[in-house]
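What you see is the complex with one protein chain gone and the rest in place.
A, B and C are the chain letters, set down in written order, and residue numbers restart from 1 in every chain.
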Amino acid sequence: MPQVPADPDFAARVRASFERQSVMRTLGVTLERVTPGEIELVFPFRAELAQQHGFMHAGVLATVLDSACGYAAFSLMPADAAVLSIEFKLNLLAPAVGDRFIARGRVVRAGRTVTA
Amino acid sequence: MPQVPADPDFAARVRASFERQSVMRTLGVTLERVTPGEIELVFPFRAELAQQHGFMHAGVLATVLDSACGYAAFSLMPADAAVLSIEFKLNLLAPAVGDRFIARGRVVRAGRTVTA
Amino acid sequence: MPQVPADPDFAARVRASFERQSVMRTLGVTLERVTPGEIELVFPFRAELAQQHGFMHAGVLATVLDSACGYAAFSLMPADAAVLSIEFKLNLLAPAVGDRFIARGRVVRAGRTVTA
Partner (left out) sequence: MPQVPADPDFAARVRASFERQSVMRTLGVTLERVTPGEIELVFPFRAELAQQHGFMHAGVLATVLDSACGYAAFSLMPADAAVLSIEFKLNLLAPAVGDRFIARGRVVRAGRTVTA
């Protein structure tokens, strides 16, 4: 579906907010792509973010995905609005093995409330 | 329900595996309590793990909770077994404001498969 | 935690709404217990609600659990409020084998919004 940002300046607003998410810097995440309702974050493998078998910890993946989804929503929101996750569900289809990971967030339905 | 560890040495095994989870060190998490089927992890607020409003990022909470749940399971498993998350769901009941956080993991049902 | 209903007449209000949930009648569900923030629904095994192996279909369990949770919330709400599920997650720990099932819903945190 076509996604219409409430704020024409959405990209600058997303980038400014992303800069304030200090955990993104800590994890080495960069904001690669900002379009209305769709965000792409990229991050490298880092040994200091691994779990006991050397894979990236599932929670690190969750962290980046949550930000990708949050900023996808934020890109469509009015300039004075804020975004906050209330819940998420993660399915881990395979261990996170690789040098570089991409997290994509996409808005499925935008609205003022969680139901309408 | 009473939880019976398959390995009497479960506590040492949990501690050794936790030491190998380098992301726990990176996030400043310590293993406070290990009992059969129940684990407690503690971690301080750190500005470098915050989201854009200064709260701890939801994904950091997810990371510590996932480890707490994983090690709760691991504490009941045979010595030669490994644990890997396949999915999780997180409900965020309030923004993570505070100096110190506690993550508790508890096994609800232990078994060899996901269904029996 | 102690649960305080916003409406002293909560039990009658829950029962009246439950009567209007025609699907509960269709599935043979009865409202066994109504306390502030906690509800118990009971239902029998019925062959016409089974899946292909003869177990109760997971969705039937989800239906009754969703109502149990919804009415647990409703029991604490003001008289003029309505309840609507926005999402749920179900973990199926074992196949639903039995003659009679009990669904318990309990409010973990009550509030005006999903975050505060």
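The working rule: a contact is a pair of C-beta atoms (placed from the backbone, for glycine too) under 8 Å apart; a residue touches a chain by one contact, two chains touch by 3 or more.
What you see is a predicted model; the values in this text were computed from it and never measured.
Colleague: With the missing chain put back, one of C:Ala12, C:Ala58, C:Ala81 or C:Ile102 would touch it. Which one?
Modeller: For the chain that is not drawn, the touching residue is C:Ala58.
Colleague: Return the single residue from C:Ala12, C:Leu92 or C:Val108 that touches the missing chain.
Modeller: C:Leu92
Colleague: Applying the definition given at the start, please give the residues of chain C touching the unseen chain.
Modeller: Chain C touches the chain not shown through residues 17-18, 20-23, 25-26, 47-53, 57-60, 62-67, 82, 84-92, 95.
Colleague: Contact with the hidden chain only, please: which chain A residues?
Modeller: 89, 92-95, 108-109, 115-116
Throughout what follows, only the chains that are shown with their structure count from here on.
Colleague: Is it true that over half of the residue numbers where chain B touches chain C are used by both copies, so same, or is it different?
Modeller: The interface is built from the same residue numbers on each side, given that over half of them are used by both copies.
Colleague: Distance between chain A and chain C based on Cα centroids, please, to the nearest Å.
Modeller: Centre separation, chain A to chain C: 34 Å.
Colleague: Distance from the CA centroid of chain B to that of chain C, rounded to the nearest Å?
Modeller: Each chain reduced to its C-alpha mean, chain B and chain C end up 30 Å apart.
Colleague: Hey, what residues on chain C touch two or more of the other chains?
Modeller: Residues 89, 115 of chain C touch two or more partner chains.
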